[in-house]
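Omission of a single protein chain aside, the complex is shown with its protein chains in their original locations.
The first chain written gets the first letter, and so on, giving A and B; residue counts start at 1 in each chain.
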Amino acid sequence: MTMAETPSPRTRKLPLRDIVLMVMLGVVFGFLYWALVQAWNLLAVAMGPAGDLAQHVLLGGWLLVAPIAIAIIRRPFVGIIAEVIASLIEVIFLGSPVGPLLIFAAALQGLGSELPFAVTRYRRFGWPVYALSGLLGAGLVFVYSAFRFAWFGQDVLWLRLVLQLASGLLLGGLLAKVIVAALTRTGVLDQFSIVRDARPAAVRRDR
Amino acid sequence: MTADPPLVQTAALTAVYPTGDGVGPLDLTVRPGESVLVLGPSGSGKSTVLRLLHGAVPQAIDAAVEGSVTVAGRRVGEVGVADLADLVGVLAQDPESGVCLPDVADEVAFPLENLAVPADRIGPAVDQALARAGASALRDRATAQLSGGELQRVALAAAIAAEPRLLLLDEPTSMLDAAGIDAVRAAIAGARAELGAATVLVEHRLDELAGERSDGLPERWVVLGRDGRVRSDGPPERLTVEHLRELVRQGCWLPVDLELTALGLTWDGLAALADDHQYDGRPDGANGAAERPGIAGPSTGSGRGQISSGRGRSGSGEVSPGRGETVRARGVTVGHRGRVVLTDLDLELRPGELVALVGANGSGKSTLLRCLAGLERPIAGTVTGPRAGLVFQNPEHQFAATTVRAELAHGLPDPDPAAIEAALHRFGLAGLAEHNPYRLSGGQQRRLSLAAMLLHDRPALLADEPGFGLDRTATITALRTLQDTARAGRAVLFSSHDLRAVAGYADRVLVLGRGRLLADTTPWRLLRDSALLAEAGLRPPRLVRRLTEQLTGPDQLRAVLRRLDGLTRRLETGTGVPR
Partner (left out) sequence: MSSWLERRNPTVKLAVLTAVSLGTLFLFDPAPLLALYLLAVLAVRRAARVRRRTLLAAQVPFLLFGVGLVAVNALSRPGQPLWPEAPVRVTVEGVVIGAALALRGLVIGVLTVGFLASTPPRDLMISLIRNARLSPRYAYAILAGHRMLHAMPGRWATIRAAHAVRGPVRRDGRPRFGPAEFARAAFGLLVASIRSSERVALALESRGLGDGPRTSWRAVPLDRRDAVLAVTVAATFALVIMIPLMITGH
């Protein structure tokens, strides 16, 4: 069974199924994140000033959307689009206190997450790519947030960076690969590119 | 009329999924205004036929498609699904995902906007579509507040808004109660009459859809066999007894007249079944063993724990430890996110009894089941008794493991491999032990969730619509399993829309309606009490109504119904375990 030629991804628009999937991922992760943060907020307040550091530990969870979307849909820019959609949902539907600036942060997260996949031409989906995706996504948005919240003058800058990169690597990178593999096994992704591109040409249909 | 060109034309149309299942070859012609029913057992590809007609297969759902299909001259393979929206309207099974936008009016206007209808014409068209679908009152509502029946009517309005010439309906009544079915039936008839649209319908609940005057069913039936090939294409009278037998054997639901023909019975002869002991007992063979649940063997259950009291988060209701194995609810008020659904219930589930829970959609059945299982706190009142098992309506919600075997073992404090192996065989899942639970078919998933729950060996078992979406033979198996569980000394409660199942198997029935427990009675008394039936919004199927009139007592009713099931199973024996 030979792998069929991958069609040139740049020529056709994303099918609606993929767009709705990205929206759905944004909704699910936005909802889960909100549910998790409710519980965490109490902890953060209890931690006092150190509670501000909690955001770095949680950030990785927000990076999940991009690599998962890229792995399933297998098209360029999907990571950025998925993050932006997720942030739109957070701002408009969930009323996030961060406001529309969240969209810029999300775009940066998406860009960072997307780069390792783009550089390997969306063909490699092993542990290193995911790990790098998480690191870059967390790192890029760290720079933006550092400007925004003026972290550069603080003593704890390096601590923040380390926490954020670790969260990005583990939660935003490796966990994404685990989730994608588990989802693929359930068969729920059978209609998406992740499974369809790997089928023999006799069964595949061009749209 | 015969001079009109056909609306839909297929030529040697075949679709094969990557799993190997498929349908075809189809050579169908549908004339404008014609009404077609697609009938067949599970897995025969009925939904695939609908999807082929508007391009969902292969565009949205991957399959190898050969042959051609044209609708009003357009080749479906060459245009996108969206490009057929002016010709074809689709009504899907699940009303929750069939209505996509937050406002009803926007939902119905949506197809018109997509078709670039001038804005000033959209408003009147929306009103007309809503009127035809019987949903005018819902125009300014938000979709989040609507019930299943209301959502289906809105979805139908959206499907007919563009005045399509072909209407595809995929099990439109599967999630509805009697009132909802009436509304959808009337809406479809009205739409057909005013638009002259051709309809292609897939439906299981044929007796309910047929309605009082049996005129709700299409005149032309396309009957598929389990292998996906067309067995018959024409009026139902053309079906031979052999056709009907094969359909029954494959587990297909049939209208009751045809079911009786297949089993070689007549209406008048039914009463005689009550006394005919020839059909008593279970057939021997593999299927006999498949019906006994895995209760023999060492207790691997987690059911010894009790529901004990604790400070609840909501309301003042408590769930406290009890003696014995009876589940008792006293003065229970049950609600849903602040809204009260049922007030002041008193009920008992005693060991050895099979009790049914009936009521219209929204009467609070699922919420009550969760309270009785200790998963939700009642707003007021107490629930005492052992920790019950609860089998949910959607089996996928309960899956917690990555293989079928692991799923069966999940949650057991001390899993016994022998008991798990036995359960695999009894429920026909032996060949699927290493599969991922989500990949199983609907019927297999239901068996899995029931088997997994039974392994926990709880003193009480609750089941939410255990026969939902199952074909005939699988439904019989499920009901017999519940019956055996009750006979083995457990307290069993199941909720159901299927009054035939209730009449045939339940010892007692709890009737919910108007926010309270209307009655705690026997099926026989319920079926003879038309005021109670009306108050609860229930409508028994024709078979049950006729039998209630003809027979003299509950034992006879139960005997006839069970023997009908027995005959069905006997027909089915020899072809292996049903899907």
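Operating definition for what follows: contacts are C-beta pairs under 8 Å (C-beta built on N, C-alpha and C of every residue); 3 or more make two chains touch, one makes a residue touch a chain.
The structure displayed is predicted, hence computed values, not measured ones.
Asker: Tell me which residue among B:A12, B:A119, B:V340 or B:A430 touches the hidden chain in the full complex.
Answerer: B:A119
Asker: Check the options B:P5, B:G80 or B:G553 and report the residue that touches the missing chain.
Answerer: B:G80
Asker: Taking the full complex into account, find the residue in B:R249, B:R387, B:R405 or B:R539 that is in contact with the omitted chain.
Answerer: B:R387
Asker: Looking at the whole complex, which of B:S68, B:Q398 or B:T522 touches the chain that is not displayed?
Answerer: Reading the full complex, the residue touching the unseen chain is B:Q398.
Asker: Residues on chain B that touch the omitted chain in the whole complex?
Answerer: 54, 56, 60, 80-83, 85-86, 88-90, 92, 94, 96-103, 106, 109-119, 122-123, 126, 143-144, 158, 162, 302, 305-310, 319, 321, 370, 373-376, 387, 389-390, 392, 394, 396-400, 410-411, 438, 452-453, 456
Asker: Residue-wise, where is chain A in contact with the chain that is not depicted?
Answerer: Listed in rising order, the touching residues are 13, 15-17, 19-24, 26-28, 30-32, 35-36, 44-45, 48-49, 51-52, 85, 88-89, 91-101, 103, 147-150, 153-156, 179, 182-183, 186, 188-189, 191.
We adopt the following convention: only the chains that are shown with their structure count from here on.
Asker: Roughly how many whole angstrom separate the Cα centroids of chain A and chain B?
Answerer: 38
Asker: Applying the document's contact rule, which stretches of chain B touch chain A when the two form their complex?
Answerer: 18, 58-65, 80, 402, 436-439
Asker: Using the touch definition from the top, list the residues of chain A that touch chain B in their complex.
Answerer: Touch list, chain A to chain B: 17, 182, 185-188, 190-191, 196, 199, 202-205, 207.
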